[in-house]
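All protein chains of the complex are present and in place, except for one that has been dropped.
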Amino acid sequence: MAANGPLGVAVIGVGTMGADHVRRIDGVVGGARVAAVADVDGDRARAVAETVEGCAAYTEPAAAIASPEVDAVLIASPGPAHEEALSAAFERDLPVLCEKPLTPDPDSALRVLEAEQRLGRRRVQVGFMRRFDADYTRLRRTLAEGGLGRPLMLHCRHRNVSVHPYFTREMLITDCVAHEMDSTRWLLGQEITAVTVLRPAPGSGPSEALDDPQLVIFETDGGALVDVEIFAHCGFGYQVRTEAVCERGTARIGDDHGMVTRTAGRWGGEIAQGYLERFGDAYDREVRLWVDAARRGEVTGPSAWDGYAVAAVSRAGVVAQATGRRTPVEMIERPAFYGPGRR
Amino acid sequence: MAANGPLGVAVIGVGTMGADHVRRIDGVVGGARVAAVADVDGDRARAVAETVEGCAAYTEPAAAIASPEVDAVLIASPGPAHEEALSAAFERDLPVLCEKPLTPDPDSALRVLEAEQRLGRRRVQVGFMRRFDADYTRLRRTLAEGGLGRPLMLHCRHRNVSVHPYFTREMLITDCVAHEMDSTRWLLGQEITAVTVLRPAPGSGPSEALDDPQLVIFETDGGALVDVEIFAHCGFGYQVRTEAVCERGTARIGDDHGMVTRTAGRWGGEIAQGYLERFGDAYDREVRLWVDAARRGEVTGPSAWDGYAVAAVSRAGVVAQATGRRTPVEMIERPAFYGPGRR
Amino acid sequence: MAANGPLGVAVIGVGTMGADHVRRIDGVVGGARVAAVADVDGDRARAVAETVEGCAAYTEPAAAIASPEVDAVLIASPGPAHEEALSAAFERDLPVLCEKPLTPDPDSALRVLEAEQRLGRRRVQVGFMRRFDADYTRLRRTLAEGGLGRPLMLHCRHRNVSVHPYFTREMLITDCVAHEMDSTRWLLGQEITAVTVLRPAPGSGPSEALDDPQLVIFETDGGALVDVEIFAHCGFGYQVRTEAVCERGTARIGDDHGMVTRTAGRWGGEIAQGYLERFGDAYDREVRLWVDAARRGEVTGPSAWDGYAVAAVSRAGVVAQATGRRTPVEMIERPAFYGPGRR
Partner (left out) sequence: MAANGPLGVAVIGVGTMGADHVRRIDGVVGGARVAAVADVDGDRARAVAETVEGCAAYTEPAAAIASPEVDAVLIASPGPAHEEALSAAFERDLPVLCEKPLTPDPDSALRVLEAEQRLGRRRVQVGFMRRFDADYTRLRRTLAEGGLGRPLMLHCRHRNVSVHPYFTREMLITDCVAHEMDSTRWLLGQEITAVTVLRPAPGSGPSEALDDPQLVIFETDGGALVDVEIFAHCGFGYQVRTEAVCERGTARIGDDHGMVTRTAGRWGGEIAQGYLERFGDAYDREVRLWVDAARRGEVTGPSAWDGYAVAAVSRAGVVAQATGRRTPVEMIERPAFYGPGRR
């Protein structure tokens, strides 16, 4: 990076999510520019690169990451491709923003942890963007301040209008509930120790094949109990809600708000239809903070440890879902490298 | 009334409102029975009387009131007929619940005041039922407790789905806003001293002929400023809302609530469509308290003075509406008979 | 009962709940009077009887029920005393309103079912008052109308400010969650087939000894999944909330509402502190409908079968709580006497 010049970012994977990050770095966030993009679909890579001045297109992630114009790497390719891209970035000691999941399973995540530790300093921020949402931040602060007493339960709702046809039952856990795994850990400062998955008779239509919705239960090492309703084809809106039940009170985020109309015998408002409508600001803030830190030579935010922990809980969740049984989470001890285990 | 037997009530006027009171005394409120009904429409009187055991039907109010079975009188006939029915009740010294307006104009209301004073004790409760609504009661208590400081403004909304075809522009003031005249006086413990009526270009359809909606401004002898939106053909629901703006905070009643649904991209609930849906409990409580007091030989609740005051403010309001000018309210001094002027 | 005279009611048990019913029959509901009260504490019986004209006091339920002044029986004594009082009422073929639980266990409840069937017609209404609450009624109608599709899950919250010192862990299930057992059955028209009880580390203070709060899971024969948070010492208010998650939308009742104040940097309102504040209207309506039906010689509302079903689910719940295991509910087939099994 030229002294004080903008951070040159390589965006790896320019599907929906990656292309949105390109737009964000180009138009919303100051201090950075998209220097390169890579996508297995070369036409797609070129099409995106053409929207940005001075941006090169690649089909090989490693080639993009090797470009001298590149100072930092944003990985938005499918999960199975993450480990290789992370390795390439680690070789150049570049700061990385890696979309969740860090990797698809705890074993590969562990390899990433070990590689990062060998570099001697944090290089990876994992894309758990809810930590940058104003409401989540307020809820965490409220819990930490302690006025409501110790948190005992979290009731979480995670509803999507619909998901892609290739979505699998396992992805309810690994793609959707993964967000609640991280936010539970972050809100409570506790690790998840066991997972149970309960299921009603599914809804009809696309829900039927997915066994959708489900109720996922977490237990934590701090004794908290968390229930997560995941409903991938709820049909009516994108809704993410958390109610924390504490010893002396409750706190709830994620209720609908905005303009209220009254007409034809009804009052109410519109429900957000997509995650960008609900979390767009959080993504902007996430990337801005990553860019700011990278320009200072640092990486902060959710760590590779957080990515590993979610991979471990996801594995237990998939087993719990398949067997119908309470499944303990198997995890290594938290390395000192990643700081103390409780907030 | 037989010692400890139920209170025999004559209901004068059995249109929509009167028939509803017959149902209420018969089925909801304990300690009273409908002994007689009167209506200029004899068929209607007989039809209603037949629904109640031992109830006589009359076309003449005076005849019903004269019945030895009658211990108390509920007047629900049109306003112009009230004075005569009140006189008949006064002759027998009976307790009266008189639907608003007490009488249609301040002069006749003054005659009622004087007649009641000659009887030496309160005989009339005027049907300002909002004073018996849980939310209004809570708002009044909050203002009186003083935690929010002195009330400076009230913002009131009064919306009907629609009104009858014979409704006139004046009735926006005398029939609808009359409720806010009383509730302003009761919430603040102040008299209204001047009225101004402001008007946008009216809505189309039935609103056009009525110059509907309007914004009615009250000034009070305590220095408060009150604005009332009256919208008689709002089309979407029955909505009565008051926001009190005080020195150190605000208090609002009348927001929509109840079951909230989320479907098809919208969240929200249903709006009450009629006054009984919104104020049914208040009517029940009003009549129950009147019956209880009457059985003890007393009359409490909104007094004939309150009826007179609203008649005086209504007259000023009608002038203000016709002239477009701020119009002072002309009232006599409050007789000591009716207690101190401020709460 | 004298033809068309008021229904003479014997109130059995005049602790908090029974005394409140005496007040309700005496002052709120028309068409009935308290003819007798019975309580093991004779002083308490006499003290309550003295507040009502012509009311006799007894220490023996059977003696009160035998009084010729008595046309109907309201049982509000502790659960273990219900079976004997029901028998006495059955001997005289009187209509009964029996506070929940019908009896404390399924075996005794079964004996009541059989005794009622021998009488050849329904004599018992069980006091599941939520069925008379306006919000619950609206939710049930919404689910039945089908616009939201089939119900898949219910999320229920049941929070008390605090409970009595003698409250036991089992009573969380049998006293508190019993309400959700009935409302689940009634809202969905399904029977509960299994119960699981999950628990976080309890809150401190009085919650600790009770293992409070808990999360109770129901499965139903219609494939629905229900979670109930019971929090007996939440400290901040009485809160009962249900969110139904259906195929095409959700419906939620029990959010806080009422007057909203804005002061000192906060907006919001007060939370109900007790069940009478929240369900007082439902109790009034319950007793009014029972009195109206009894005067017609009928008994409607929640039946002895509903009481038995809740006793059976409660037993499974207590086992589930003690063992930590999913526990199937054991129930007899629904007798034809009690009508079809689904709404």
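By written order: A, B and C. Residues from 1 in each chain.
Rule of thumb we're sticking to: a contact is a pair of C-beta atoms (placed from the backbone, for glycine too) under 8 Å apart; a residue touches a chain by one contact, two chains touch by 3 or more.
These numbers were taken from a predicted model, which means no experiment stands behind them.
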Next item on the list: Just name the one of B:125, B:184 or B:207 that touches the chain not displayed here.
Entry: B:207
Check: For the full complex, which residue in B:153, B:264 or B:332 touches the chain that was left out?
Finding: B:153
Next item on the list: Would you indicate which residue among A:46, A:150, A:248 or A:326 is in contact with the undisplayed chain?
Entry: A:248
Check: Tell me, which residues in chain B touch the chain that this view leaves out?
Finding: 149-150, 152-153, 155, 198-205, 207, 213, 215, 217, 222-225, 227, 229, 231, 234-236, 245, 247-250
Notebook entry, point to check: Tell me, which residues in chain A touch the chain that this view leaves out?
Noted result: 4, 26-31, 53, 134-135, 138-139, 142, 147-148, 248-253, 255, 257-264, 281, 288
Note to self: Residue by residue, what part of chain C touches the chain that was omitted?
What the structure shows: 235-237, 239, 256, 260, 262-271, 273
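In the analysis below, only the chains that are shown with their structure count from here on.
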Checklist line | Numbering shared by both copies at the chain C-chain B contact, with half separating same from different | finding: same
Next item on the list: Let me have the rounded angstrom distance from the C-alpha centre of chain A over to the C-alpha centre of chain C, please.
Entry: 45
Next item on the list: Report, in whole Å, the distance between the mean C-alpha point of chain A and the mean C-alpha point of chain B.
Entry: 58
Notebook entry, point to check: In chain C, which residues are in touch with two or more of the other chains?
Noted result: 248-250
